[in-house]
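Step one of this worksheet: look at the structure below.
Omission of a single protein chain aside, the complex is shown with its protein chains in their original locations.
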Amino acid sequence: MAAMPMQKIINEPKAFVDEMLEGLLLAHPSHLRSPAPRVLVRADAPRKGKVAIVTGGGSGHLPLFLGYVGHGLADAVAVGDVFSSPSAQQISEATVAVDGGAGVLYLYGNYSGDVMNFDMAGELYSSGETAILTMLAADDVASAPRGSEARRRGIAGIAFLYKVAGAKAEEGASLDEVVAVAQRASDGLRSMGVALSPCVLPAAGKATFDLPAGQMEIGMGIHGEPGTRRGRLESASEIASDLARQVLADLPYEAGDEVAVLVNGLGATPREELYVLFRSLHSQLSSAKIEVRRAWVGEYATSLEMAGASVSLLRLDAELLRLIDAPCESPFLVRR
Amino acid sequence: MAAMPMQKIINEPKAFVDEMLEGLLLAHPSHLRSPAPRVLVRADAPRKGKVAIVTGGGSGHLPLFLGYVGHGLADAVAVGDVFSSPSAQQISEATVAVDGGAGVLYLYGNYSGDVMNFDMAGELYSSGETAILTMLAADDVASAPRGSEARRRGIAGIAFLYKVAGAKAEEGASLDEVVAVAQRASDGLRSMGVALSPCVLPAAGKATFDLPAGQMEIGMGIHGEPGTRRGRLESASEIASDLARQVLADLPYEAGDEVAVLVNGLGATPREELYVLFRSLHSQLSSAKIEVRRAWVGEYATSLEMAGASVSLLRLDAELLRLIDAPCESPFLVRR
Amino acid sequence: MASSALARALSAAAAALLSKADDLNRLDGYAGDGDLGITMSEVARVLEEESAEVGTNGPGAGEAGGTGAAQLLSSCGSAIARRAPSTMGTLTATAFLRAAKAVASEGASEVGLAERCFAAAMEGVQARGKASLGDRTVLDGLDAVCTSLRTSLGAGVVLSEALRSAARASSLAAEASKSMVPKAGRASWVPERALGHPDAGCQALAIALGAVAESLEEG
Partner (left out) sequence: MASSALARALSAAAAALLSKADDLNRLDGYAGDGDLGITMSEVARVLEEESAEVGTNGPGAGEAGGTGAAQLLSSCGSAIARRAPSTMGTLTATAFLRAAKAVASEGASEVGLAERCFAAAMEGVQARGKASLGDRTVLDGLDAVCTSLRTSLGAGVVLSEALRSAARASSLAAEASKSMVPKAGRASWVPERALGHPDAGCQALAIALGAVAESLEEG
């Protein structure tokens, strides 16, 4: 396939990630600082006595991952190349920079490259006094059947995990308490997405996959990992019922459950369409007697300029709802 | 041109705007309510004794316009069809719903359709006791030369006007004070953009214009209005220096000025690229000895799934900086 | 003009506008946002619906001018204001609402009424849009139409002939706009891109009037 010209605002493709980070630090000096290359931490880190949350992953998914570093959210992020894991060294530098002596939670998506590098970082750092525990986002029901939940990849639902774990840690909870809340959230968290167009990696200069106009791919991953089904592009209502059915069947959520819903845009899909999709989803959930207590609609985990959307459901209890509503502040996510 | 299949998550194209609004109201019941069809107001409107800010414009630009209705922002919005003005009737209904007896500011973009309809609404409403004043965003330097500033169209820079006028009104200022602050902001506000791809209107089903891959159009409007120059797609640094040069030449901003910068994505352009662009812009401004005190980088005024970006500069004084930093809350814009 | 004849004229204009929607989008696209065909199609749908309501036995179907025609023009105007609030839609609405008042005036011939209607419409468009003559807008087309109708009125010709001349005048105005530099509306932002193409608003007026004139000859 011939390299197609990229309609991108970039300089050297190789410089993409570092220039993005430079721009970010120039734009948000009161929020973020960089103690080591491709490592960002909250400007006020380390916070003594607070559980530190360290995350990381590939670039190209803004606001994932670095957009979730801030007050009431994560403390540090190791930033990988586009769509690829950060190194163990970066992760351990991130850990050093935010360790406040109260324990560290590694919270990130379940991708084998990331898992190995976080594991290695944890081993490198295990000389320290601080306990390190790991929580993986593995919310995408399209990536493995029931019974194999641990093999699933993480997609946009991780935004809810940052929110609840970050709020809990900000309250001064212990590492075990933070993990417990994140685990409970994760147990009731399910997602699934649909892609309507590919994206173009700056260094590759061509589309990550082919998807003919008029088609869509259900269950595609945020790096263009193939989905479970390709077919005719359906209406918003059909897509909503497709996604709702599979997500609901998986847990299963029960009549009377209360949920927070995340309708996430993958990059190019206009916010208007996300609300059209949410409207249909809301009616699906109403029919199933599931009450939507909170709705996040927007871009929370993207794939560069991919078109499409994903839907995440988080089962709520009183504490999770409180943590979802708690204040937070990063350059990408603010709650008052 | 054959209707190209749209890669969109929608139902009936004709229902697009109303379904979007339904979804929005379902998602944000504590923020927004709808007192009349295609009219949205703050949930707590009318606020007695507070100057009310009414805005409006076409759909397809989220977060413009309805995303700027909230605490510390505007009070009401009249929502038009995709890319077209709301009617005078909607605007006057919006006015009725939020008039708190302290005066009303009509704040919107300088498009002749909108101007006529806001004017008509003001005349319809002039039976009321309340004074109505108008402030137009006309920040796009690409749309008319110096000397013809009043003929220019409004683009993303309006976000800053909502922010400062909204914050001032929230403080309890009088209508004249709110207008004065908005006017001062507007006097020091300049924008310019570049488009890298067209968008597709749901009802039209085809691209708003042709732009060959590898090309860009400088100075294009947010409805696909032709720009001032079409040419080879340049690097981020070249684009930044192009835009900075024209924006800076226009006012002119002076060495020693402090500014807030808005780097706005038109829809499909990844947030990462906006930061790459901001980085280059920051260095342009530094060379001109203009200090960036605040940076907003993200989607503030879109054109559905158009790729591209615009740059806005707001000259700051102490009061404007305070108002830019003041708390605000809408489903699309929160500051703590 | 009987309101049934007016209804026939409006629905002829509607059909013509619908058939030229793509052309109008294209013309508006050279220097504008390319939606005039969409706007005028919505205007056309209003005209069709409102004319259909009148039918041949509608209210005041037989009167010359008077309330029947006034009602029809005014309900068209209100519906257009609600349903097509773009620049041209809003101006068209204004034109219809002004014409509705003028058509109800007394003591004029058919051609006289037509002249009063278009003069009122033009005045409304000028007041609402604040453009000047020569700015290359629909105002220039309306001006040509008004001049032509005044001439016909002096010459004492019948309505069908007067409207034929008016339609011809609006075509010529559209043609003349090709070399005019836009000074109002979107096209004024990139004036050079408009040159060589007729102003879209003038063209829409010429299309509508051409169809109206034809409908009278047939009727």
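Letters are used for the chains, namely A, B and C, taken in the order the chains are written, and counting of residues starts over at 1 for each.
Here is the rule we go by: a contact is a pair of C-beta atoms (placed from the backbone, for glycine too) under 8 Å apart; a residue touches a chain by one contact, two chains touch by 3 or more.
This structure is a prediction, so every number in the text was calculated from the model and none was measured.
Hidden chain, full complex: it touches shown chains A.
Contact with the chain not shown here comes from a single listed residue; of A:Arg151, A:Arg245, A:Lys289 or A:Arg336, that residue is A:Arg151.
Of the listed residues A:Ser126, A:Gln183, A:Thr228 or A:Ser286, the one in contact with the hidden chain in the full complex is A:Thr228.
Among A:Ala204, A:Leu251 or A:Ala326, the one in contact with the hidden chain is A:Ala204. One of A:Ile9, A:Ala88, A:Leu136 or A:Leu211 touches the chain omitted from the figure, and that residue is A:Ala88.
From the set A:Ser143, A:Ser280, A:Ser312 or A:Ser330, the residue in touch with the chain omitted from the display is A:Ser143, counting the whole complex.
Considering the complete assembly, subunit A touches the hidden chain via residues 80, 83-89, 111-113, 116-117, 119-120, 142-144, 151-153, 203-204, 208-209, 221, 223-228.
Please note the rule applied: only the chains that are shown with their structure count from here on.
Common neighbours of subunit A and subunit C under the contact rule above are B.
With chains reduced to the mean position of their C-alpha atoms, the one farthest from subunit C is A.
If each chain is reduced to the centroid of its CA atoms, subunit A and subunit C end up 56 Å from each other. In whole angstrom, the spacing between the mean C-alpha positions of subunit A and subunit B is 28.
The centroid of the Cα atoms in subunit B and the matching centroid in subunit C are 33 Å apart.
Within subunit B, no positions touching two or more other chains are listed.
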